[in-house]
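Every protein chain but one is kept in place in this view of the complex.
A and B label the chains in the order they appear, each numbered from 1.
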Amino acid sequence: MKSFTQYLEFNTKTRRAYLNITPEVRKLVKKSSIQEGLCLVNAMHITASVFINDDESGLHHDYDKWLEELAPHEPIDKYEHNKTGEDNADAHLKRQVMGREVVVAITNGDLDFGPWEQIFYGEFDGRRPKKLLVKIIGE
Amino acid sequence: MKSFTQYLEFNTKTRRAYLNITPEVRKLVKKSSIQEGLCLVNAMHITASVFINDDESGLHHDYDKWLEELAPHEPIDKYEHNKTGEDNADAHLKRQVMGREVVVAITNGDLDFGPWEQIFYGEFDGRRPKKLLVKIIGE
Partner (left out) sequence: MKSFTQYLEFNTKTRRAYLNITPEVRKLVKKSSIQEGLCLVNAMHITASVFINDDESGLHHDYDKWLEELAPHEPIDKYEHNKTGEDNADAHLKRQVMGREVVVAITNGDLDFGPWEQIFYGEFDGRRPKKLLVKIIGE
């Protein structure tokens, strides 16, 4: 069994952002030279997500609006967590809806994806450096 | 390390549907002859889910109603994504709540499940052929 580990770092200019990281992850799969296996991609920070969906800006707008309805940022003092001096309780909630991680099959040395599957880094409390992990195991 | 890959196809008659795919997945685990490992089951389309829960029709009714409250199908023009000519923005949202994938332990050559765990294909924009991936790695 082979394994491969790589850390990526993001520092978004806005509080919330949705970044297509498929090209970077695909490059790492090639670099690992693993042909058959599983690829885990996860946010290492707890106010960010990794998820798979469509690369369509209208949809990202819809996600953003919807998440803000489900778990609004304001009023800040609505959340107990924010009494610790934070203002990001909503980001912890949004991340649970969108998920921490994806596990993707590696087949014939590539991400085994359907026609529109793309991997996104979802940031809900950005404007500072945050890490993401890519771990691949297989043969 | 062994690996096993299989694609399944679904074409539901209704827009939304919840199909118990546990027997098919279990058959594939046996066919793989893997005794100890991990089994990834994921939707390959981005308006469908794979999730694990109870095989109880009342509960599926509750899921359906709840998802429609959280992310209503109509009005269609409520969503930016639907300005691309689609009418399925709600399906992309519903799929995030229910999840893209499950990872299941394989122990002694079978799905290592609790008493009520069953795997479902959740369709939110059906009436056309859509694929699902089963990837098993182990020994």
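FYI, contacts are C-beta pairs under 8 Å (C-beta built on N, C-alpha and C of every residue); 3 or more make two chains touch, one makes a residue touch a chain.
Since we're looking at a predicted model, the values are computed, not measured.
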Omitted-chain contact residue, chosen from B:Glu74, B:Asp110 or B:Glu139: B:Glu139
Hidden partner interface residues of subunit B, rising order: 1, 36-38, 51-54, 56-59, 61-63, 66, 70, 97-99, 102-105, 107, 112-117, 137-139
In subunit A, positions touching the absent partner: 1, 3, 5, 38, 40, 42-46, 70-71, 79-84, 89, 92-93, 95-97, 99-101, 103, 131, 133, 135, 137
